[in-house]
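Here the complex is missing a single protein chain, while all its other protein chains stay put.
Every chain is named by a letter (A and B) in the order it is written, and numbering of its residues begins at 1.
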């Protein structure tokens, strides 16, 4: 065994690429959920209801301090006991989305708090209505700060989607695993999977870093 | 001037930062033990001269000599090539520097700030380095601060420690870069007193950039007026302060006194 077999590579490539599509799908849906839910969490924390913001804080800290893998298993094994049956992919997307929402919530918070207090005061001094203050003054300054951090989380989510194979999703690595197990050849599938990740995430990371520098972090 | 009578020699030194030419073919010398003060408007390149001597910047043209050795360059065969780190370190041994912002090491107490380099660079035994450090601290009036941390000292005290630290390396040349600019006037006075003392009682060559004109008059053998990357006037202090030849010198002195 061992060595590199190009014939085997071309044989498994279609399987891997099908898996890669699933990885993309999970990353995309997970990101949408993380962006939206993160914003909800951030706003709930800012809403000024002490109990709510305390509970949201606890939830965020709890999710961030425990493994995504265990959270995925939780969704997959616990929810059916309560009559909620999700497909593997749905459970996976929810797991990714909720986990990363607890990170994006902090990004939004930091983005909003990063706008100097003086900007709020200046808007008040001009008697700008509240929604104008948000749409014309605060958000235009907060969003550029937030984008690179969100980009980074999309990239890390992309690299964490293989965890979904633990609950039966055939993503890129799941596909590699099956291809490898079928032929008892693991070198090609896992090496290719790794290279595909590198090929896709490295340019994305470079892009985000460039964006970061432009925003002036 | 014979070579053995020159401690510092700048020969057609050019220094640029990007498009900005700070020194234009600058020539000047200082003799051993001489006290030279550089004055002139900010941005005229005074500090750059000190930083070049300390090897914190590299020249873009010309040469710098310390004693009979090149600092900016080294001899390879009969050619001069830009100095490497080893050569720089060898020549730098003769030079000490005190910075505007003190630059004490916050992670070391006062004593270790003074002994670290003598021990690890000069290879002095610890006892010798510590004994010398105590003498120097005594000289700058801070004998009781031996074990204090820099963060616990006032700016003036930190600067006096920094002076002692530079002297602990027994330099032939001491560079003073606006050492009182970051200090309140009453703290600056203590630092200047210490420096007057050193100027009087040691034979170290002093090269000093300052805006403290009275101090410059007291300690200097020569004052160089700097403008536009060149020396425009070079005279004893009495002459330059009382009867400057150049209009620009007069204007500059006027503006310093007014502020």
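To be clear about the criterion, a residue touches a chain if its C-beta (ideal position, glycine included) is under 8 Å from a C-beta of that chain, and two chains touch if they have at least 3 such contacts.
Keep this in mind: contacts and distances are computed from a predicted model.
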item	value
Undepicted complex member, UniProt protein name, chosen from "Ectoine/hydroxyectoine ABC transporter permease subunit EhuC", "Class F sortase", "Acetolactate synthase small subunit" or "Proline-rich protein"	"Ectoine/hydroxyectoine ABC transporter permease subunit EhuC"
Omitted-chain contact residue, chosen from A:12, A:149 or A:170	A:149
Omitted-chain contact residue, chosen from B:30, B:54, B:179 or B:198	B:54
Option touching the unshown chain, where A:29, A:86 or A:166 are the choices	A:166
For subunit B, the residues touching the chain missing from this view	54-56, 85, 89, 92-93, 95-97, 99, 101, 103-108, 116-117, 120-121, 149-151, 165-166, 169
Those residues of subunit A which, in the complete complex, touch the missing chain	1-2, 62, 64-71, 73-74, 77-78, 81, 103, 106-107, 149, 152-153, 155-156, 159-163, 165-166, 173, 176-177, 180, 185-187, 190-191, 193-194, 197-198, 201-202, 205
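Following the convention adopted for this analysis, only the chains that are shown with their structure count from here on.
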item	value
Chain centre separation in whole Å, for subunit B relative to subunit A (CA means)	55
